[in-house]
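Take a look at the structure set out below.
The other protein chains are all here in position, but one chain of the complex has been omitted.
The letters A and B name the chains in turn, as written, and every chain counts its residues from 1.
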Amino acid sequence: MAVAEPILANDQDTGQSELAQRLARTWSQPKGLWGWFCNTHHTDIGIRFMVTAFIFFLLGGVLAAMIRLQLIRPENSLMGPDLYNQVFTMHGSTMIFLFAVPMMFQGFGVYIVPLMCGARNIAFPRLNAFSYYLYVGGALVLWGGLLTNTGPDVGWFAYVPLSGPAYSPGHRADIWSQMITFTEVSALGVAICLATTILRHRAPGMTLNRMPILLWEKLVISIAVIFAMPAVMVASGLLLLDRLVGTHFFNPAEGGDVLLYQHLFWFFGHPEVYIIFLPGAAIVSTLVECFSRRRIFGYTPIVVSVVATGFIGFSVWVHHMFATGLPQLSQSFFTAASLMIVIPTGTQFFCWVATLWYGRLQLRLPMLWCLGFFFVFLIGGLSGVMLASVPVDLQVHDTYFVVAHFHYVLIGGALFPMFAGIYFWFPKMTGRMANATLGKWHFWLFFIGFNITFFTLHFLGLRGMPRRVYTYGPDMHWQGLNVLASSGVIFMTAGLLVFLVNVFRSVRVGGIAGNSPWGDAGLEWSMSSPPPPYNFLHVPTVSGRDPLWEDPPDQPVVVGLRDDIRETLVTHSLDADPQHKDEDPGPSIWPFLSALTVSAAFVGSIFTPWAVPIGAPPVIATLIGWLWPRGQSPTPRQTGESWVH
Amino acid sequence: MNATRSLIAASLAQAMPLDPGRHHMLHAAAPQAGHIEWLYWITFWILFAVFVLMIGAFVRASAKTHVEAIHPLPILEKDEKADRRAGWGVGAALAVTVITLFVILVLSVITGKRVEGLTSQNPVTIQITGHQWWWEITYPNPKADQTVTTANEIHVPVGTPVVVLTNSKDVIHSFWAPNITGKRDLLPGYSSAFWFQIDRAGIYHGQCAEFCGLQHAHMGFSIIAESSDAFQAWQQEQLKTASEPSTSETIRGREVFLTHACLMCHTIRGTDAGSRVGPDLTHVASRNMIAAETLPNTAGALAGWVVDPQRIKPGTQMSPNPLAPDDLQAVVAYLQSLH
Partner (left out) sequence: MGSLNEPIRRPLTLDVSGLPSVAFGHRNTTWLANVFYMAIEGMMFALMFAAYFYLRTRSTDWPPGHLPPGLRYGALNALVFVVSTIPAWIVKRRAPDCNRRAVRNGLLVLALFALAATVLRVFEFSALNCRWTDDAYSSTVWVLIGIHSGHLVTELIETLVLLAISFTPKMEGTRLADAAINSDYWYFVVVTGLMVDFLIYGTTRFL
């Protein structure tokens, strides 16, 4: 073989290569409005998830601003209790269900995972598209509720009996419960797609030991989603049944139990916050490695920590219930588990410090956001250690101290890495660089505003201000701190506006990015920005953890996959040995149509149980349409066919 | 006697000006809150030290930064020695972390035992039942006519263990007096007990701490810790049936009360009003505040509350009572006579 020049093996020459043209023809997605609804390519769906999630982030932020405005003055009349209760419930529900998971796990995961694996598309691309439309359906149901004065008003976790039929008449809590169904089915769909992609579509040579930390994290989170989401589906499902058909799961008068709801909900709720945080931590691991210009220190401890956090995250849920009067022994167990989970997180922190310490730091914009993450998440984690201890928790539980804690860990642990990731992968997604100066303004405005608002809230909690109060008396001495907290909103808003300007401007006139503007190691940097519809001209192989840094110039590429059909390579879960070939189903309208019928059934069931038998046939019809073998003759495949058990 | 009681209450209210320590968990007025405050500060300083060390480590680690370079710098070669040193550093940090967490765990368990450790053969027993949006307070006694029933204002003798039994009539509430002890949820279908003891006389305020609907923000209560004698005196007063109205205005006021919607929800022992839906009003004038610590117990506030409670606490269970001005004045005067 001729010796290769030291350039990337998968560099694309669109104009010249016939192979590229054939692949583009085979893998392209249809255009036009109809085509938009048929799209099954992961980069397009991923961007849709991220853009939609960001819109809901902004909407959730508007609700937060309304809350802060209401609380600026005692006995303020900006919002009465009914509207306020809807606003804070919508704020929490929007941020958690319509922003955090769809952005950090679904959108970003769907976009980057196949690229990092070296695959041409995500596994089960139609399920992926379906998950997006279902997410949008759930979001529309929830916000449709708010805009028709049927917004849920029982808090984002909707404790019974307040959310039950006796104390929440009307459909507000039903809308909340069904939104859960929509978004959880959506997340489960994406989890199956991502887990399968990571286990079966990695580039040959990418053994588990050579997987980027981000792929490990997405795998762990997908498994966590698979085991956690059912709990909230059961909780919200039983709530719906109590409300709509007269069951008594949560009715103490008939043998039901109010704590059953809390156990079911928090069994989901606690893993949920790790589902939100661990993607952020993985982004940080990726960026710390890139901007320290060396391989990350402690790959194995970090991977073990990610897995351990996923596990231990399932064993701490009762720390949300310390005030319910549980036996002391069980409380001590959950304190111990909640403290134990600090160890894997701490391990990641120490490894990041070590990487920076022994690295050559290049402080570019995405790394600045990582530094912000270190500061903010650290504070949140430390206040979490305080909350783990039962006596302290019994004082600060359900106060603004907890509100401060979880905003520090969620905004620190997810939002800051999200912006880091956006600025980092923006060049790959759009082909252009975001403006660094605007990016820095964004960072400092947001960082300062965030700390002004949320650090202050710790003190309000210590001074006895409970959560979810639409107002307070003038004699509580809470006004000063509330005014200070509300003032931070101005800076955060300004920072976000700068960000929006940056994005809209840079997409059009930002510097051309090229394949790999940051010099990072991952496979996603080996093709043009944005990636072509077939991702890789040749499916790559790898021989190290940091392919673009370590792999030799003549690193083999895969040949023998057909380019006239959408043929993909399936590899072994552990050592990524090529196993067999598969065929991507291509664009299809059925995911969208199925999402419509499923949404209609879900929404209808809020109003009548008959929606289930009436809504089922259209759902079945669209699913059959989806699963029915496609029109093309199976002959092209059969000629090469042989069997494997 | 009635006059003395209200005088004592008024003086107490004066003696405890609204200081910043009110409702502040770090201004403990009871040993329970005191133990928790101790744990809070120890934990805080340990974690503050951790914070300083971590930030210091990040600052040192990122001190030598190459901001100016626009193009990616070359990758560093693998450095075995550096990785070994890093290994020791991470290992040491992990060891310190594990030890610190263990220390916090031990301190937490110890504090928990101290807080829960109060017990007594002769406690004052109080049953607190949460309602949307007020607190039903009962001092249970095997003899029904020795059972004190009141609302929102709790009296306890100084220096005596108190055990609280919890329940809820509707949704989940949470009883929380930050100066006294940690909170406890009031769950329908469950009764749990917690103990506290107040060693310093005063008025301590609390507020519902579990979102319970429209007026969660206005569901306050107060605990008045007083001498044993004062407490006994208060209890004896509370056990009596309602004072007989003696002026023409108060007699008319009782008439108004018993012929309007009032008796549908309220009890005034000694009259025909016996409903348990709303707070017991037999001794309403003996309380400092009304509407679950939302309004002062004055004629003006009472009048406003009776006529249109929805304006003050929108969504509250009490419906408006559009009374004629004379009737209103009379019923307010009657209520104010119920010491």
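The rule is simple: contacts are C-beta pairs under 8 Å (C-beta built on N, C-alpha and C of every residue); 3 or more make two chains touch, one makes a residue touch a chain.
In this text, all values refer to a predicted model and were calculated from it rather than measured experimentally.
Q: Of the chains you can see, which ones touch the chain that is left out?
A: Across all of the complex, the chain we cannot see touches A.
Q: Among A:46, A:109 or A:204, single out the residue that touches the unshown chain.
A: Candidates A:46, A:109 or A:204; residue touching the omitted chain: A:204.
Q: For the chain left off this view, which of A:38, A:116, A:231 or A:527 is in contact with it?
A: A:231
Q: Which candidate, A:23, A:192, A:278 or A:296, sits in contact with the chain we can't see?
A: Of the listed residues, the one touching the omitted chain is A:192.
Q: Touching the hidden chain in the complete assembly: which of A:207, A:247 or A:451 does that?
A: Residue touching the absent chain, from the options given: A:247.
Q: Over the whole complex, note the residues of subunit A touching the chain we left out.
A: 1-5, 7, 9, 11, 13, 16-19, 123-124, 127, 188, 191-192, 195-196, 199-200, 204, 226-227, 229-231, 233-234, 238, 241-242, 245-249, 251, 254-257, 260, 263-264, 267, 538, 541, 553-561, 567, 569-570, 578-583, 620, 624, 627-629, 634, 637-638, 640-645
We take it that only the chains that are shown with their structure count from here on.
Q: Residue numbers of subunit A touching subunit B in their complex, please.
A: Answer in residue numbers: 80-82, 85, 154-155, 159, 161-162, 166-167, 252-253, 256-259, 292-295, 297-298, 301, 323-325, 328, 331-332, 335-336, 339-340, 342-343, 346-347, 349-351, 353-363, 371, 374-375, 378-379, 382, 385-386, 388-399, 462-464, 466-473, 475-477, 516-519, 549.
Q: Per the contact definition, I'd like the list of subunit B residues that touch subunit A in the complex.
A: It is residues 18, 20, 22-26, 33, 35-36, 39-40, 43-44, 47, 50-51, 54-55, 57-58, 60-62, 64-67, 69, 71-76, 78-79, 82-83, 85-87, 89-90, 93-94, 97-98, 101, 104-105, 107-109, 111-113, 115-116, 132, 166, 170-172, 174, 176, 178, 181-185, 187-190, 192, 194, 207-217, 220, 294, 314-315 of subunit B that touch subunit A.
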